[in-house]
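What you see is the complex with one protein chain gone and the rest in place.
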Amino acid sequence: MLTYAAKRILLAIPTLLIVAIAVFAMLHLIPGDPAQLMLGDIESPEALARLRTELGLDRPLVVQFAVWMGRALHGDLGTSIVQQRPVLEILLGSFAVTASIVVPAVVIATLLAIPLGMLAAWKQNTRVDAGLMTLAIVFLSIPSFWLGLLFLMFFGLKLDLFPVVGYVSPFENFGEGISYLVMPVMSLALIETGVIVRMARASTIEVLRLEYITHARAKGLSETTIALRHALKNTLAPTWTVIGLTLGSLLGGAVVTETVFTIPGIGRLLVDSIFARDYPVVQGALLFITAIYVGVNLLIDLSYPLFDPRVRLS
Amino acid sequence: MRSRLFRRPNAKIGAALIAVMLIAAVFGVMYTPYDPIINNLHLRLVAPSGQHWLGTDEWGRDVFSRLLNGASISVFVSFSTVLVSVAIGALVGALTGYFSGWPSRVVMLFIDALLAFPSLIMALGVIAVFGASSTGVIIALSLTYIPAVARVVRANVLSLREKEYVEASRVMGNAELYTMLRHALPNAVAPIIVLATALFGWALLAESALSFLGLGVPPPESSWGGMLADSRNYVSDAPWLAIAPGLAISLSLLGVNLFGDALRDEFDPHMKNLV
Partner (left out) sequence: MASVTRSSAVSSSPTNGPVLAIEHLDIGLRKVGGETRRIVVDANFSIAPGEMLALVGESGSGKTMIARAILRLLPPGVAVQGGAIRYAGEDLAHLDAARLRALRGGAIGMVFQEPMVSLNPALRIGVQMTEALRLHRGLRYDAARKHCLDLLERVRIADPVACLDAYPHQFSGGMRQRIMLASTLAMQPRLLIADEPTTALDAIVQKEVMDIMAELTREMGTAVLLVSHDLGMVARYAQQVVVLCRGETMEAGETQRVIADPQHEYTRKLLASLPARGEREPVVPSGAPLVEIRDLDIDFGKPSSSLAFWRKREMFRAVRGANLDLHAGETLAVVGESGSGKTTIGRALVRLVRESGGSIRFEGRDITACTKRDLDAYRLKSQMVFQDPYSSLDPRMRLIDIVTEGLRRVSGLSKQERRARAIAMLAEVGLPDDFAERFPHELSGGQRQRVCIARAIVAGPRFLVADEAVSALDVTVQKQVLALLENLQKKFGFAYLFITHDLGVVEQIADRVAVIYRGRILEIGPRDAIFADARHPYTLRLLQATPRIRRIEGGAGYRLEQHESRAQPPPAGHVYFNHGSITTQPPSAGEPEMLAVGPNHHVACAASVAERIEKSP
């Protein structure tokens, strides 16, 4: 188990290093002088020169990378050109907002999707199965930003159930915060449910085909016991991994959902910073989001042995 | 095989929806009832009518015409993305799957690292470099999907290499290149087709998301995502602006997803976990 964990963690290091190189290289791939690009045409030559030194653009690329990387490891991702605040500080604040949408969405989607997926598999090729699968494919074909807009039009404007735009942290004012979160969370969660339900069904069908399920039936166990004791764990193992991977699309989905509901999350921050050419923030956000994504998938991989003892002991 | 594929009702519905999307795309280039780009400010926010089937937007442009025009742009961008990413990704995947030396492993290390970026986030990063334009979107999305294609193709080539009929060809003394081209590649085509169909859907969705954010196809050119973004200011006054493009995206995606599922089940029911 320990060697497995160590291996997986070691494996993430080259990945993160390459990610960092790619994010660093980004700025230098843009045609023209990065400092000029960031400041636009209006600024004075003095400001340009100051930014150059600040960014270390006069030094060789390798040195620049080493310095940048070294600072990043110490949590120093530079300073925002627009807001004139440390990038990390800005990122942490907006990520907390994004997390409060994404995390509930994943949890709701998982809790909905796994039982439904198992049910569909158990009732394979019946009307229940066909109905659930049709719903799933319809939901995963709806873009989250459109679903968000529809929610906004219907629940927000027509029924006036939830506030239409803006964000209040649920940690400051729980009731009000939740009311701001309902629509963005549901628009992400429903689509996510469509994705996970299909995975859960597919992996349950694989499991049901195996002889140990027949063996369990031959022991006289009830279908509920078989589902909970024999199928669930084996179904969860592959589905769990997929949940981690779909987190990527969810983070992408959060960008547009935050735009729909004007929520000050990290996705909106990234888009605004691209428009504003605030490259330290763009780089920081890219690095930060990817690191979170890699980290979560690492955690999921590390929890995999809980479902499959073969990984634990080999 | 074709007749069997269309025996599935989902395949029929999917193909029909795709056909509608393609026809709309053709019309978008050849003929639209009104000009989709030129403003006509006395016709602002006209509700759907016999004249303007889907109404007009805040610049007085016919929504239906813009929808057709948006279809051609979405299809063009998605199709180009699929073409570029499958061509490059399949090549990389085939080479790394086939040659198992250290260069392959280094390439795979990079591929894996690129896969670590959430795809839309990576596309945003690339757009930040290349700027918002159709070409920018195609480059960004291709770069995002190449690693995924390479992975799937590599896995396929690896498993095909172990097939007994591929070994039989080696035992006959056939050159490795011949064996790959004659036996391995034709049997790897089916999964690539399935993957390409899925990619088309992803690209369509991602393109509209980027345009929605204002980082995709720039105005005044119409795009479904951009139309949705513009509609936000008028959700209470002109809800049709939000309904039409959203339905267009969703139905196109539904078509691609239904057809892709049917293709996958047809080619190989065991690919369910791969894509």
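Just so it is clear, A and B label the chains in written order, and each chain counts residues from 1 on its own.
Definition applied: a residue touches a chain if its C-beta (ideal position, glycine included) is under 8 Å from a C-beta of that chain, and two chains touch if they have at least 3 such contacts.
All of these numbers come straight from a predicted model, not from anything done at the bench.
*Asks:* Would you indicate which residue among A:Leu2, A:Val62 or A:Ala218 is in contact with the undisplayed chain?
*Replies:* Checking the options A:Leu2, A:Val62 or A:Ala218, the one contacting the hidden chain is A:Ala218.
*Asks:* Touching the absent chain: which residues on chain A qualify?
*Replies:* Touch set of chain A with respect to the missing chain: 7, 10-11, 124-125, 210-212, 214-222, 229-230, 233-234, 237, 307-310, 313-314.
*Asks:* List the residues of chain B that touch the chain left out of this view.
*Replies:* Touch set of chain B with respect to the missing chain: 105, 108-109, 112, 163-165, 167-174, 182-183, 186-187.
Quick note on the criterion: only the chains that are shown with their structure count from here on.
*Asks:* Which bits of chain A are touching chain B when the two form their complex?
*Replies:* So the residues of chain A touching chain B come out as 14-19, 22-23, 26, 29-30, 137-138, 140-143, 145-146, 149-150, 152-153, 157, 199, 202-203, 206, 238, 247-249, 251-253, 255-256, 259-260, 270-271, 274-275, 279, 282, 286, 289-290, 293-294.
*Asks:* Under the definition above, what is the set of chain B residues touching chain A in their complex?
*Replies:* Going by the criterion above, the answer is residues 109-110, 112-114, 116-122, 124-125, 127-129, 205-206, 208-209, 212-215, 225, 228-229, 231-232, 235-236, 239, 242, 245-246, 249-251, 253-254, 257-258, 261, 272-273.
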